[in-house]
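Take this structure first; my questions come after.
In this view, the complex is presented without one of its protein chains, the others remaining in place.
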Amino acid sequence: MLIWVLLYLLLVFSFIFILVIPVVKAYKGVNSDYVDVKARHMAVKNEHDTVFERLKSLQAKYRKVIAAFENRWDEKRFMEQARKYFLQVRLMPVESNVSDPNYKIYEINALTKMESPQNFYRFLESFPSIPFVLQADFPIAFKAHGSDEIEGIFRIRVYEEKKGVESNRSRESVLNR
Amino acid sequence: MGKLSRYFWPKTVLLFYIDDNNIEAAFGFIGKEGVDIQERRTIAQSEKSSLAAWYKEIVHTYPKTYTAAMLDTVNQGALPGCDRSVFMRFGVEAALVQSFCVDGIWEVYASLVEIKWFEQEFKGIVLDLAYSPFVLLYARSRPYLEETPTLFIFHQEGIAFVIVLSKERMWYAQILIIPKESVNEEEEPHEDISLDEEIEGLSFDLEEISAENEVEPISDTDVLSDFKEEIEQKPKAEVNESALELLEYNLNLFESLKESVASFYHDDRYPHEFIEKVVIFDAASLEQDIVRYIEDELFMEVSLHRFDPIEALAMIAAQEIKG
Partner (left out) sequence: MRYSFIKPKRKPSIDSESRILAIFLAVTLLLVLGFWAFMLTKKSSISKETLHLRQQTRQLKQKSQSYRAQIERIEHLAKKYETIATHNTLLKESIRNLFDLVPDQITLTKAVLDKGGLVLYGVTPSKDVYNYLLLAPLKSVFQRNVTTFYPLKNGWWRFVSVNEGSIESGSEVEE
């Protein structure tokens, strides 16, 4: 009788030692790993969410700006806008001595005929609504032709974002580095 | 491998039978090869309770213990054939007995009341199997069966069970009570129990024979009608007195046998056929004397064998338990 009890105890204890204790140890280890990994994940996720929000808001805020930089320079489109302000507009490309690693720059001389300098001012003020990044610059020359016409020549510099340097588009896409 | 299984709740059996004044008992394991007997005990009838005590001990260790006993009641017997008419033909009240057909050849029966009484006698023991002595004799005789009928005798001290068997049928059966002194008168020296059931005056129990009477030498010429004595279990009798008793007894046995054979031949209820062989299975201490008597006077071929009822019990009990 006793021998059965002893055998039983032996069996149970051996099961416990051989099976249960290692598995509990393993479990504890795995669980603590999990807790760490989860915590890290939470942190990273929070950061991700924050950054994402910021990106979104920036993208919203600067939609026009981004578009302006991304648009490929199109003379015709520009001319459509420019003509509103001048009697005559003609563009002549110029050798560019300015270079920028991030942007492709077009140097253009604008040869215009306008009624008064107000046109020029209005024109400059209209830049935000033009889907290009334009900088008006020296040299600027105004010549009076008669009392109703002023010939204006000025430099326009067009900035275009270079593709391939920062090859992000404004849309949310994951970079595969 | 078999021994190993003894550690896992083995089947065990307690066998016992009643012999004279004692209960012979044996305990053994039931295995593939029958019963492996571990211990034998002889318990006096007066200390019956020690058998029950032994049983309790055994059961405590071996819950799967079966018990098998030889039924030693008076009102029991064997009838030739298994059809319902045998009971009527031989005057046995079918309603009062438990009976069944053995191997399709003969019907064994015993008084229901007495079976219950026997179980009560050994109240402390849960009795699983109870066998008629005829069944034990039959089992022991099976290897000797032939085409022609043979007379088989199961002899215990003071009692003989007689059965005539051949391979195909049973012819005749009788229980003989052997008196211890010679009786010349025809005053019912033995019971022909196959005739009547439940007749109080005639039936008696061997157990009720008073024990421990003084053994007195009895001459051949003495006539004693009511006085019954027990003869002590004789040792190899060198002493004249006990030799005389022995002779006495053998003669009585022979006489009873002779009468039994005669009644078989003359009774019309039994089919007529000559018996040529006699096989004696002795559980007491018969010697070749009886063989000579029968051979000389009845002209039959006689063989004498030792018989251990325990072994016979073991054999059939094991079969029944396993099956």
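Read from first to last, the chains carry the letters A and B; within each, the first residue is number 1.
What we mean here is this: contacts are C-beta pairs under 8 Å (C-beta built on N, C-alpha and C of every residue); 3 or more make two chains touch, one makes a residue touch a chain.
Just so you know, these numbers come straight off a predicted model, no measurement behind them.
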item: Residue among B:Ile23, B:Ala139, B:Ile153 or B:Val302 touching the omitted chain; value: B:Ala139
item: For chain A, the residues touching the chain missing from this view; value: 1, 4-5, 8, 11-12, 15-16, 19-20, 23-24, 26-27, 30-31, 33-34, 37-38, 40-41, 44-45, 47-48, 51-52, 54-55, 58-59, 62, 65-66, 68-69, 98, 102-103, 117, 120-121, 124-125, 127-128, 133-144, 157, 159, 161, 166, 168, 170, 172, 174-175
item: Positions on chain B contacted by the hidden chain, ascending; value: 9, 11, 63-66, 68, 71, 98, 100, 102-103, 108, 110, 115, 119, 126-132, 135, 139, 316-317, 319-321
